[in-house]
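All protein chains of the complex are present and in place, except for one that has been dropped.
In order of appearance the chains are A, B and C, and numbering begins at 1 in each one.
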């Protein structure tokens, strides 16, 4: 009884802080929209949402939480889980390592010593991971990916066809990466098909609430906070968390681990999802990006919440955690 | 009562596994002694110790636990804590960032964008950190360092004078790094004195048991497991843990975080210390190194213990932890 | 009269030395055949030809001078001349610079500061140059290339269709480079067509005698030594010579300029052509390559001939030259 009371108090406090942080950062307009395709430069830069969901399914939402946006690189984390589950660690590690790099997310540099992509969170690794999706043709492989996202989202995912078309046309750097991976024998020869798949996974539409649910599932060792379904195996969710912590925020990952200390993944669509193991997921949507490609307000929100609620993985004291 | 019983059973089980792992790996003679100075190439390559200490002061030792060896790079972690405590994060971050690098520990490459060393666990960062030790002259600054180690070790530390003399003579790469740091304005002009200090910190003699104690103190948010003394502030110990996880194992750090998932630091003397937050410290001494400069058997021991006892920071289930 | 006599004596002496060098190096079997496509690994590794032609059309041939082989990267030099002549220096320099690189010929690294390929002798630059061949479709553009080679060879060039097919299948690294160039806006969107063209230019069959003729034409400021035709403008031939001297021998170019000092271009088919301005062309065919991708015996022959006849561009004394 006392415990339930505590839960309510903690939840209230969390909501209060979210509202406060949202209000304080609402006017922050630093950063710039992603511009490599026109579609991303066309979104409303002022959109700002903070969403959270506990592993028990309790939620807190603030701001434009119904606003959809493309998931972009955050999809890499889910696809990585799929590859691990389908093929096992050994096969996956042959194609993408787990070493953080100081290079930008779209770097073409491979891990030459091991003849693989450096990690699954940079584009080269994500394309290598996408190549592992099985199926006789593009339609079949798309279905595998859509089914994966459906398990997390609880609904059939929608794809932003304009973004997808644009990514496909503009994706020559990724195409270059694809052929380099093929040349190194890291991926099979269905390069264009795999790129189609990769562009599609990036163009899936989500809301901040969706991301919070995704984060809660991973934080909950793969158990979906609302359906109770095991969307990914516990052992796999552990690997997803590690890679999110060490490589999830592009070349800002080291600094993020230090100051925020929450396994997280960001996308150039403006989303960031963070996972607090055994506690829940937090997501921010705010499309103005910094030089690393991370949401400016997103980073600020996580810094403030991590400090306020002792969410850093190595914090001595995590009261919210104990109350969950 | 039942809990104490559980503690005893857990401790017995842990000791049993340590003995088993030690026995199985005893014959493993892969790797090579560090050879950049003759003194390190002269140690007995077969020495092999596993030591552990819980935050409550319970210990488990197996093998050559009384054997002393030079602490080498593990000293970087303690010195980093000292710098944070003395000067605060902002000043420290001006001199050394927190970004993992794919470069070897003795790389001369700085973080040019921020005009600082990439992180405090590579030599450039460690020398930058050593430069922050205050004092009017070398003797005074040495005393500060020795006092730091004394707090952790519970005794006045001994320095291996032969190794120190050798490091000083052979340390021209570090001397080059020192002058580069000076050139960039990262350190002050007492380069030779700071190098003396750095070579001394590397030449301090420890046993595997000492390292386990050090690890337990850091894992215990800075509270020494035997003296109860706060040897380093809790907030600082958090930063030490983060940097240990992301940068502690040289360019193997990403893989270590993935497979072992324990914040750790290794030294070319053959030691590795791991810190399991709220649980304790584990140390291995075995001087044959792999190409990254990490103890070969040390890595194997940590892999096995992490798996057996679910010690990975993101493991779903940590029974040992709950029993502590 | 005396001059003619001198010419004859010089010619005799040159032939004598070629025979001698050929004889002495005939047994040298260091190096290995190019193996990235099976066709190149199938040639007879012992083939060995030395051919020379003066700007006046006098020739000296030793060994397997009728043996055809694929021209490979040597084609880059002729294509560079074509691009300069067709589009002018300014347009060409927008796509490929003239900076030697320490990187291998197939490096994917571009000159990011100038958003262009580093130079026209590495693959990225050569593909950028091939993209400048005009024509409505592949057939028309192929015709432009074949006509270019016809001017140099004095006959319709033959293409090794097996090598071409193999290059096309195996050319995924070049495909990656192509899409990267497209992504940077360096080339137009006819990537596959341009690659087809590039693979074709590399698959053209030549003999050592052909290469000597090509070399003589370039050394003769573009005037063909046999037909008297201006196959390339004098100003363009100067640029070809410079780039051959600074970038022609892959990452061995600096050492080559130092010890041999003859503008030259090599190909992984085993050919090397050298150009002594105002004197003539020298070619070697010997398919065993060193780690840089240069013919092992080819380099040795040039070293010996350069020394014997003072052919280095900065030699104080060039008797052969004065007698030409």
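Basically, a contact is a pair of C-beta atoms (placed from the backbone, for glycine too) under 8 Å apart; a residue touches a chain by one contact, two chains touch by 3 or more.
These numbers were taken from a predicted model, which means no experiment stands behind them.
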From the touch rule at the top of the page, work out which displayed chains the omitted chain touches. B, C
So one chain is hidden, and I want to know which residue out of C:10, C:126, C:202 or C:245 touches that hidden chain in the complete assembly. C:245
I'm checking contacts with the chain that's been left out. Which of C:119, C:203 or C:295 qualifies? C:119
Tell me, which residues in chain C touch the chain that this view leaves out? 97-102, 118-119, 221, 234, 237-239, 241-243, 245-247, 251, 253-255, 257-258, 261, 263, 277, 312-316
Footprint of the hidden chain on chain B, which residues? 108, 172-173, 175-180, 182-183
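As a working rule, only the chains that are shown with their structure count from here on.
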Chain at the geometric heart of the assembly (C-alpha centres): A
Please indicate which chain is farthest from chain C, where distance is taken between mean Cα coordinates of the chains. B
For chain A paired with chain C, centre-to-centre distance based on mean C-alpha positions, whole Å: 50
Chain A and chain B: spacing of chain centres that average the CA atoms, whole Å: 32
Mind pulling the chain B residues that touch 2 or more other chains? none
